[in-house]
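Here the complex is missing one protein chain, while the rest keep their positions.
For reference, chains read A and B in written order, and residue numbers begin at 1 within each chain.
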Amino acid sequence: MFGKLLKHEFRATGRIAAPLCGMMLALAVLAGMVLRFWGDLPSEGFSTAGNAIIILYGMSVFAVAIGIFIILMQRYKQNLFSDEGYLTRTLPVSVHELLLSKLFVAVIWYLVTCVLMALSVIIAGGLSGEASWSGVKELFDTLRFYVAHISAADVVYVMLSTLGGMLFITLLFYAVATIAQNFNKHRLLYYFMVILIFIALTRLLAVFNLIFTVRFAGPASGSVGVIGGADGPTAIYVTGSHVWLGLIELYLGNALLYVLTWAFLKFRPNLE
Amino acid sequence: MEWQFRGDVPIYTQLCEQLTLAIVAGAFSPGERLPTVREMAVDAGVNPNTMQRALSELERSGLVYTQRTAGRYVTESVERIEAERQRIAETRAREFLAAMEKLGYDHAGTVDLLEQMRGEWMQ
Partner (left out) sequence: MSSILECKALQKRYGLKDALCGINLSLEPGRIIGLLGPNGSGKTTLIKLACGLLTPTGGEILIDGQKPSKETKAIVSYLPERMALPTWMTAKQAMDYYQDFYSDFRRDTAEDMLARLGLDERQTIRSMSKGMREKLQLILVMSRAAKLYLLDEPIGGVDPATRDYILKTIIGNYNEDAAVVISTHLIADVEQVLDEVVFLRQGNVVLHRSVDDIREAEGKSVDELFRQVFAY
């Protein structure tokens, strides 16, 4: 059943996400061609069109980055809380299967779109000619430099925190949207409260971490670096024992949000 | 087949009446295989259990019979069907006569009226 859930989850999200990604890649090809023949453009009209294509390409990358998030969140609400929920929530599957299939597909889409966005930059750069190739090469060199200089533990840390971050954003939305179903009358108040609680929790965690770091790890127990992706969360990695604490907290937070969402879906289905 | 139902009598009683009429009037011929209960229920737009009950009733009265696996058939006995026709005709005639009596016609008057109407009738 889990496999079937995945299949239909991909079908439902892919029908919007796939054309969006396809459009971005097509625009990347066009933009690359425009850049390559920029000097030879025969007229003013063509150069205006060329400008437009490059701008459109830029916008499409943005649309994919934001769009995939909106598509996934929309899918969650639509599939569980709209009229469609009558169908979804009478399927012979457990709430865990339902929730995990959605999480799994969300993470896959985040990864796929990240890769495709990077690919589109490479395509556009590659087609645009020698000069831009060097830019792409430079990017790879920088990446290689980082990869060479970080330890296996750092790689694991970066991967886990990236995954944890994706799960966190997704689960936070799931939890907020799910619990919101139980506050039909005071929804605005509810959103306000969620934000307050969220701020309060992060402040508490920050204080806790500071105390922990100073008391147990010492102020200079690790090295500091920055890794930036083409898109998405920029991970600040700090090697050393105490950074793992943040990771553990992140995953504990994820587990808490998951349990919260699961419990509300199971015990307060509230589909009226 | 056309089916009509009233509100004050159980549906299965009405089904019995209408099925009997159908057999007597030749809508189903002697020895003909009847459709399945489900098909007949769908045709009449009634509950299959009700149709089943009506058919069992007809079976008891000998108008239809079941062959263990092959299905349900109209009786092959023309005499049995004829007897049923006679019975229904007598009932109807009795009802008619009773109604005429209420209108103030005695038997002679009723027969006279029927004689007068013979021409109209022949058309």
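Simple rule for what comes next: a contact is a pair of C-beta atoms (placed from the backbone, for glycine too) under 8 Å apart; a residue touches a chain by one contact, two chains touch by 3 or more.
Remember, predicted model here, so these are calculated numbers, not experimental data.
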Just checking the interface: what residues of subunit A touch the absent partner chain? 1, 4, 7-8, 11-12, 15, 78, 83-87, 89-94, 267-271
Would you write out the residues of subunit B that touch the absent chain, in ascending order? 5, 7-12, 38, 41-42, 45-50
